[in-house]
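Here it is, the structure, as C-alpha cells.
Missing here is one protein chain; the remaining ones are kept as they sit in the complex.
Chains: A, B and C, in written order; residue numbering restarts at 1 for each.
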C-alpha cells in the first residue's frame, strides 16, 4: 500500500442530536467504546492495511484532535517520515445542504496531495465503527484499473440509513449510479470509504474550482459514464455514527460478544492514545455484568449493560443500566441511571434518578453537575 | 518553576506587510534564522527556564503549528505528562482594533487553566527574538507578591517601536501606568511577556465576560491602582517581529557574531523541530561569507550577508546579497538577488535579477516560480 | 534539564527467590498490581522527584526490561540528551567483565555519570514497592552537608535482625552500622537508597575497585569503608509504605495490600502518580454472568466467571463457570471453563485447564501460594 495516501475527512454538523457533545470537539474525537475516539477506527484500519502517509482534516475545534493524535506514534506513524499530517479544513459550509465530501477541504490541502508520491488516495470519514482491511479493495481497484472504487455494503434494516445516505447502482459490474436514499434505494449502500486515483482527484479539484461545485460525490455522479467507477464489498460489521440514536445503538452493539470480538479481538487492533491509569478497582459491594469498563475506575455500585469510560468513580448503592458514562465522571451514592449518556467530567450527587428512553437517552453535557 | 504554567498567545494580523508569508501559516511559525520558526524562541525560553506545562494558542491556520510542535518532544516536553497543549484560539477579532492580549482566546481555554495546578501563569507572545531566563523575573514576581509582573526593557531608537507598543510608567517601584507609544512614551517599553497570578487572571476573565471588554492590558490599565503590578527588567537582546522591516532587520542582526552568540551559543539553546538533511555541500566555485546557512543545501554560487534555509540549491554564476532564502528554494544560474525575501519552495530561473531596497525588500510568496 | 542529581538504578538482579516468575525475566520487570512492573515504582519516583537522568544497570535476562523501559517516555523520562539510559555490562579494549557487585556495577559506569557531571548521585534498587519524593531526601542531604545519606525506616524490633541497622545521633548522623545484627541497637533499617556527593562517590569507588578483598557491595564494603574514614554519613528518616518483594510470599502479600482499603498505599493518588508503559488494549469486557468482587482488573480482560479478591493483569480471559479467589493472574493467561483457583499466582500466558482445582484448606492459617506456569 506504499502507493496509497490516506485522507480522513472532517464531517461535523450532520445532525443536531449530537451537538451537546460537539461544542468542544469534532465528531472525529467523540469518545466511544470505553476508551476510544471515533477516528481511531478509520485511522487504525488505514494503518493496519499498510498505509503510512495519512492526512487528517480537522475542524476549527482542533485541540482535541491534536491532543488525541499527537504525532501518531500510538498508531505506529513516524514523525521522521511525516507519516501523519493534521490538516486545516475549510470553514465554508453551505447552510442547509450537507456536502459529504467537500472538495474545499482538499483544496486547502493540495500541498499534502502534491507532496505524496502515492498514485492513489484512500478517502474515508472518521465516524465509521468497523474493522476493515483495505487491501482486498485496493487489489480490486488496481485490477479494474478503476478511477474510483467505492466500498459498499449490503443493506439491512438494522443500519437505520438516513435520507442522505447513498445507494449504489451497478451495471455490468461497474457503478452506474449513486442515489440518495430519499430518491432511490438499491440493495447496497455506500460506506463512505473509497479509493480514487490521485490524478483524477486533482482533475476534479480543478473542475470544482472552475464550476464552484465542491461536492466530490456530485462530481462523480455527473461523470459516472466517463469515469471508471467500481465497487468493492464490505462484508463485516460497519456502523456509521451520525446521530445520537446511532451513537447509542452502536455503543450498545459492543456489549454483544460477537461484535466485540470482531472489532477488538481480531488480528489487527484498534489503536488509541494511551492513558495511563491504575487498574479498575471493584470494591465490595460492586456488581457488574454485561458491561465494558475502562481503567482507572473505582466502582462500588451496580452496573448492567453499560459502557463506563476510564477514571469514573461510582459509589455504594448506585445503579447504572443501559447507559454510557464518559471519562472522569463522579457518581454519588444511591444514584439511579437508565438510558443516560454522560459526557466527561460530569458529577451526579447522591439520591439522583435519571431515566431516559432507548431512542432518546438523557444527555448530560461535559462538566455538568447535578 | 513548577508553580508556573506558560501560555503563548496567537498574535496574527498586526501588520499587512507580512501577509504574503501568512496565507498558509500563523506568525508563530514564520521561518526565521536559517532553520527556526519564530515561536521557537519563546517556547525554548519557557522550557529552558524550567516550565513544564505550556499551552500554545493557535489560529485557524494551525497545520504548520501542529506539524512544527508535534507533541513537544524536541523541546523536552513529555506527552505522558501532557506538558504541551495546543489550544484553539478565538476567531473573534475586532476589525480595526488590535487587541494585544485577547482574553477571548483564554476564555476558550479555561480548561487548560483549570487543569494546571500552577498558581501563576507566564504569558508571552510568539514573535519575540530573544534568549531570556524567566527565573529572575519570577523571583521578583514572588518577592513583591505581585499580581502581575511585566517584563520591560530600556528603550533605544534601534527598536523601532510602533504606535501601538506600550510603555511603562513607574511610581515607587510599582507600575503606575501603561501607555501606547502614540499617547505617551517613557524610557521603558513592555516586552509582551508577563507573569500573572492565576487567581487574578481568572477574575479578570470573569470580568471580561461581564463587561465585553476582552483586552487584558485594558483591564490592567483600568485596575492599575488596585492591582499589585510590578516590573522586571530584560537587559539582553530582544526584538519583536511584527512587520516586514523588523523581520528583515532582526534576521540580519544574526549576522553580527555577538548577537548570534547571545542567541545561539549560550548555556541554553533554542530548540526546534529536527529536519534531517545531508550536510551542506559547497561545490566549486562557491564563495560564501558573513552568512547563515542551513543544512541540505548545495551551493555553487556566491553568497554575502544573507540567510539561507535548508535544502536550497544555488547554481553557478549566481550572487545573493542581503537576502533571506527560505527552505527548498531553487536558484538557477547567473541569478542576482539583492534585498530579496523568498518564501519556501520558490524557484528562480537562469539570468534573473531582483533588487529590492533595505527597507522594502522584494517578497516572493511560497511556491512562486520566476 | 536538571542534572544536579543523576540516579543510578541497579536492576541487574535475577531475583531467584521469585522462582519461575523470573525464569525469563529480570526481577525489576516482574508484573505487580496487575499492570505495573516493579521498576515502575523507582522510575515514577524519579519522575515525581524532578530527576531527569536515570541510568539503569542491567545484566540478567534484560530483554523484557529493556523493551519495557524503551525510551523512557512512559515516565516522562525522555528529555533531549537526558532521560533513561540502559547500561549493560560491556567490553572495552581489555575485554569485558560482568557486574560483580552493586558498587562494581556503578564503578564500571563512572564514565556515564561523568558525562552529566552531577553534584549528587542517587543509588536505587529495582526491587521495592514504595512512593518517595527523592528531592526531599536530596534537600536533607544538602542541608546536612553530607557525603552520603541513607534512607532508613523504622521496622518492627522483631524483624530488625533481617536488615542493615543504623544507629544515629539526634542530628541523624550515623554513628554505627550493624549488618543483620543478632542484637539490634535500633530499629532503623537501611532501605538501600543512597545519595552520594558525586566526588565522594567517585573517590570511594576507585578506592573500592583497588581493594582486592572487597566484594564491591555498597552495604558490605563501600559504606563501612566510608564510615571508617570519618565521612559525614546521615540517615534520612522515611515513613510510609515500603515493601521488599523478594520472595513469592512477600510478592503475593504486597499485591494483596492493594485490595485492602485500609492500606495507605494509594495508586489512584493524582498528585503522586505511578506510571507504566502500556500499549493500547480494549477496555475490559464483563460478560452477563460474570461476578466480580473486591478485585483489581486491567484493560484487555474478558471475564465471564467469578472473580473474588483477585488481581488480573492485561489480556486475561476468564471463561464461564470458573471461580478465582485470592488469585494473581499475569498478562495473557487464560482460565478455561470450570477451573477453580484459590491462593495462586498464574504466570503470563499460562493456560489453565477447566479441570484445574487449587483449593486451600480453610483451616490452615497461612495457605501456601501456588505459582502456576505452563
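In this section, a residue touches a chain if its C-beta (ideal position, glycine included) is under 8 Å from a C-beta of that chain, and two chains touch if they have at least 3 such contacts.
This structure is a prediction, so every number in the text was calculated from the model and none was measured.
> Using the touch definition from the top, which of B:23, B:269 or B:353 touches the missing chain?
Checking the options B:23, B:269 or B:353, the one contacting the hidden chain is B:269.
> Tell me which residue among B:145, B:163, B:225 or B:284 touches the hidden chain in the full complex.
Residue touching the absent chain, from the options given: B:284.
> Touching the hidden chain in the complete assembly: which of A:78, A:176, A:233 or A:353 does that?
A:78
> In the whole complex, what residues of subunit C lie against the chain that is missing from view?
12, 14, 16, 23, 58-63, 66-67, 70-71, 73, 80-81, 85-93, 96, 98, 111-112, 279
> To test your reading of the contact rule: which positions on subunit B touch the chain that is missing from view?
Considering the whole complex, subunit B reaches the absent chain at 33-35, 74, 257, 260, 264-265, 269-274, 276, 278-296, 298, 309-310.
> Extract the touching residues of subunit A with respect to the undisplayed chain.
2, 73-76, 78-81, 83, 271
FYI, only the chains that are shown with their structure count from here on.
> If you average the Cα atoms per chain, which one ends up farthest from subunit C?
Taking each chain's C-alpha mean as its centre, the farthest from subunit C is B.
> Comparing A-C against B-C, which pair counts more contacting C-beta pairs?
Of B-C and A-C, more C-beta pairs in contact link A-C.
> Using mean CA coordinates as chain centres, what's the subunit A-subunit B distance in Å?
About 37 Å separates the centre of subunit A from that of subunit B.
> Could you state the distance in Å from the CA-based centre of subunit B to that of subunit C?
45
> When the C-alpha atoms of subunit A and subunit C are each averaged to a single point, how far apart are the two points in Å?
Spacing between the chain centres: roughly 42 Å.
> Please list all residues of subunit C that touch 2 or more other chains.
74, 275
> Which residues belonging to subunit B are in contact with no fewer than two other chains?
73, 79-80
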